[in-house]
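The complex appears here without one of its protein chains, the remainder shown in place.
Up next is chain A:
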Amino acid sequence: MMNIALIGNPNTGKTSLFNNITGSYEYVGNWSGVTVEKKVGIFKNGKGQLIDLPGVYTLNPLSKDEGVVTNFFLSESFEKLLNILDASQLRRNLHLTLQLLEYGAPVTIGLNMLDVARSRGIEIDIDKLAALLGVSVAPVVARSGKGVKDLAEMVTDEIACPGKANLVYYGKAVEDGVLELGKMLNGRTNQPVRWLALQLFEGNPFVRSYLESYLSAEQLNSLVISVSEAQNRQTGKEQALDQVIHRKRSEAIDKIVNAVAAKSDDKKVPLTEKVDMIVTNKFLGIPIFLLLMYVMFMLTFDWLGFPLSDALDAFLSGPVTAGITAALSAAGASSFIEDLVLDGIVAGVGGVLVFVPQIFILFFFISLLEDSGYMARVALVMDRLMESVGLNGKAFIPMMIGFGCNVPGIMAARTIETPKERLMTILLTPLMSCSARLPVYALFVGAFFLGNKALVVLSLYVLGVVAALILAKVFSKTLLKGETSVFVIELPPYRLPQARALWRSTWDKGKGFIKKAGTFIFAGSVLIWLLSYAGPEGVNVSMDESYLASLGSIFAPLFAPIGFGTWQASASLFTGFLAKESIISTMNIIYFVPDEATLQGLMASHYTPLAAYSFMVFILLYIPCLATTATIYKETASKRWTAFSILYALAIAYILSLVIYQGGRLLGLS
C-alpha cells in the first residue's frame, strides 16, 4: 500500500485533516526510539495509508519532538508527502514547503484556513501558487472536512510530480558547496544531495550525523567552514550560513506570496484578539484560569459526574449483578465459581467501571482546553510562576494533561526544548492527580466529606500541583542546576471545537481506562480475590485469616503513624502500583460489599475523616503507577532517574501524610 506522510507547521489543522481523511487509526504506536506518538490511518478511499508526523516549522529540529520528522526523512520509506498549509500564515508555512521541495519527494498541498486569511483581507490565487511551486494545491477546510475528499483523491490517484526543487538560488558559495558535497559523497547515498547539503549548512544535527556515516567529521567541518568563508568573502559581510539560507528562502517566498496573495485593507479585529484581551489580562488571567478549573471540577464531581456515576452504580449492583447471578445458577456453576465471579470480578471490575462517566467528563474538558487553543494561553499565564521555580510555562501543559493520565502527560514533555526542564517535568508530572486516582477520592469524599465533595477533591489536586512546584524549586537548586530556562510559545487563534473531533479525542483518551478495567483490573481482581479466598489454613477462610491479610499485616505498622495501619489499607496500596484504580477494586473485594454505597458506609467504621484525608493524600503522591514508571524509564532512558521518581514520591507522600495526620490530631481534628 502507498505510504503518504502528512506534514505541516504546528496549529495548521493537521490533526483535524488526519481525522477527516482517514476513517480510523490503523495503528497508534510510537516512533522508534522515542515515545512521540505515531499515528497511521487508512485513507477513506482505501488507496493508501497516511502517516501523521509531528508539527514542525522547519526540518532543522530544535526539540526531540521535531527530530522525529528529520529522522523520518532520513531513514523511513514513503511515496508521497501531503503538506498542509495555513493560508493565513503563508510566508511562514512556505519555509517548510521549500525544504520539502528541495528533498524532492512528490508533494501535494492542502491549503487550509482560507477563511481565516479572507477575514484578514488576504485572497490567494490557488492555481498560480500551484504553478509557481510545480505541485498540486487543493483548498480544504480541515475542521469541517470540506474539500477533504477531493484532496484525498488528488493525493492517492494523481501521478504527483516532485515540484520545483531549485526554486531558491542560494548564491554561488552555497551552491558550490552543494556540488562539492555531491563529489565527496560520490553517489554513495540515495538521499538527495542538495537537500542534505543545505540542511548541513543550516546546522541540522540529524543530517550531520547521517552524513558522518559516509564522511568523517573533519571533512564535513572543513566543507562547512570553507563554504562559510567563501560566502563572507563574496558578499563582504560576516553572516552565519543558516541566516544566509533563511534569508534567501525568505526572499524567494516573498516573491511567491506577492504573486499569489492579494491583500485588501478591510480587516476587522479578530475575535481571538478580543478574547485574549480578557483571558490573558494582567489581572484576570490567573483568576479566570482558576475559575475554569473550578467549574471543571464541580461538573466532574458534583453537578454532573456524581449523579451519573451513582446511577451507573445502581445499575451495575442491581440488574447486572442479579442477571449474572441468575445466569450462573442456571448454568449450574459451583459456589467457588459463583464467588469468584460475583465477589471477585463483578466487585473488582464493576467498582472501577462505575467511574467511567466522571473520567469521561474530565477527559472531555481536557480535550476542550487542548482543542480550543486555551492551553497555550495557560502556559503563557503560568510562565512567571513556573519561571520562579526553574521551569517554563510550557511545563504546565504536560501537567494539565497529567490530570487525565500521567502517561501522555510525561510524553507531552517532549515539546519542552531544554533537557533539564524536560527531565524535571517528567519527574514531577506523576504528582498530578490522574483520573485513575479519582475513584479513590470519589469513594472517600462520598463517605466522609459529603458537604463539600468538590472542594476536598480540588484541594488534593492543588496539593499535587503545589508539591510539584516546591519540588521543582528544590530540584533546580540542587540536583539539576545550571542551564538557562527559555520560553517562546506560539498562541494559535481560538477555534470553536467541533463536536466530532472533541468526541474523538475524549474517546481516545478515555478508552484506555475501559480497556484497563477489562485487562489489568480484571486480572488483579481475580488475583486479589484468590489471595483473600485462600489462607495458610486452607481455602474459603475468613478474610482476616487469608494470605492477603497476612501480607498486608507485615506492612500495616508502617502506616499506623499516618492514620491507616490496617492490613486492608496496605494490601490495597500494593495493588495501587499496578493501577491506581485497583485500590478501589481491592477494597470492594476485601470489604466484601456489593456496591459503592455499602462500601462507603463500611469505611466510616475503619477510617476517621482525618485518616481518610491522610489516606487520599498518600494515594495522590505515593508512587507512579506501573505504566507511568515504564514511560518515565523510556523517556529518561535512565534507571537512576526512574528509581528516583519512585523513591522521592514515596518519601514526600509519607512526610506529607504524617504532617497532615499528626498535625491534624494536634489541632484536635479526628
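In this text, contacts are C-beta pairs under 8 Å (C-beta built on N, C-alpha and C of every residue); 3 or more make two chains touch, one makes a residue touch a chain; residues count from 1.
Basically, contacts and distances are computed from a predicted model.
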item	value
Chain left out of the displayed complex - its UniProt protein name, from "Glutathione S-transferase", "Ferrous iron transport protein A", "Putative membrane protein" or "Ectoine/hydroxyectoine ABC transporter permease subunit EhuC"	"Ferrous iron transport protein A"
Selected from A:T280, A:Q498, A:T608 or A:Q662 as touching the chain missing from the view	A:T280
Selected from A:T22, A:S88, A:N112 or A:S532 as touching the chain missing from the view	A:S88
Identified contact with the non-displayed chain, of A:L129, A:L220, A:V381 or A:M587	A:V381
For chain A, the residues touching the chain missing from this view	57-58, 62, 88-89, 91-92, 95, 120, 246, 250, 272-273, 276-277, 280-283, 285, 376, 379-381, 383-384, 387, 393, 417-418, 484, 486-491, 493
